[in-house]
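What follows is one structure encoded as structure tokens, with my remarks underneath.
Complex shown without one protein chain; remaining protein chains in place.
Right, subunit A next:
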Amino acid sequence: MNHNEVHPMDRLIRADRMPHIWCPGCGLGTNFTCFLEALNQSGLDPDKNVIVSGIGCTGRVPGYTNIDSYHTTHGRAIPFATGLKLANPELTVTVFSGDGDLFAIGGNHFIHAARRNIDLKIICVNNFNYGMTGGQFGCTTPLGAKTTTSPYGNYEHPFNLVQMAAASGAVYVARWTSLHVRRLTNSIKETFAKKGFTFIEIISPCPVSFGRRNKLGEGLDEMKYYQENSVIKHGIDPNEADLNLNGKIIVGKFIDIDKPTFLDNQPKLQTPD
């Protein structure tokens, strides 16, 4: 091994924080790389980019990113990011967090930021459970899935996140899996260029907490599953894109519209002469 070799994303990674905490076969490393690659390709000034998370395995992403980054309390990434954006509208603010963080404990903030069309780039890694705390079920866990708190199968209906984002007012809504590296990267790039509240859901393997209990195999087996079962359907009604444990995964870009953001609509402050 050549020890002088540097990672192609080196300037965007905090190498001093490595090794990372993620399990073997986890999709997070790939998702993280897609974000870095998108940032790299976008040509945006990293100094004007900020990444914010809540708590969780996904929440570790900002800690490894060599741009301004924040690890906020569980569920509060969006309000924290809202503050950042409003105080310094020049910044491109990405929220990179887990399904539980953004939609269970923090769900309220998601719908309100989308409604207001705050200019935030939301990337949600959906691994169908609370990975960090050891695999309990949450608001995205498919019916029948086994987790540490649903040992005989989950009996709560899950959210369809893309439908929720669209219904709440997001101007851009897409879903990819960790396998769709190029499409996901392009999608993230597109949201960087787009004004308003954007949402990308990444379906991602969590072999250690979720996969194991649902006999989904190793991380690689889940990737194969994505390959065989993903169906790209751009522009369909997100209503029709719900997910279940062993079914097809509808991916694609579902919404891409324009409307004024919160700041666009805000009456200009009157400065006294």
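Note that in this section contacts are C-beta pairs under 8 Å (C-beta built on N, C-alpha and C of every residue); 3 or more make two chains touch, one makes a residue touch a chain; residues count from 1.
The rule is simple: contacts and distances are computed from a predicted model.
Trainee: Please identify the absent chain by the protein name in its UniProt record; candidates are "2-oxoisovalerate dehydrogenase subunit alpha", "Pyruvate ferredoxin oxidoreductase", "Phosphate ABC transporter ATP-binding protein (PhoT family)" or "Heme chaperone HemW".
Mentor: "Pyruvate ferredoxin oxidoreductase"
Trainee: Write down which of A:Ala77, A:Cys139 or A:Cys206 is the residue touching the left-out chain.
Mentor: A:Cys139
Trainee: Among A:Ile67, A:Leu84, A:Ile105 or A:Ala145, choose the residue that contacts the chain missing from this document, as touch is defined above.
Mentor: A:Ile105
Trainee: Among A:Asn40, A:Asn66, A:Thr148 or A:Gln163, which residue is in touch with the absent chain?
Mentor: In the complete complex, the chain left out is touched by residue A:Thr148.
Trainee: In the whole complex, what residues of subunit A lie against the chain that is missing from view?
Mentor: Spelled out for subunit A, the touching residues are 55, 71, 73-75, 104-105, 107, 130, 132-134, 136-139, 148-152, 156.
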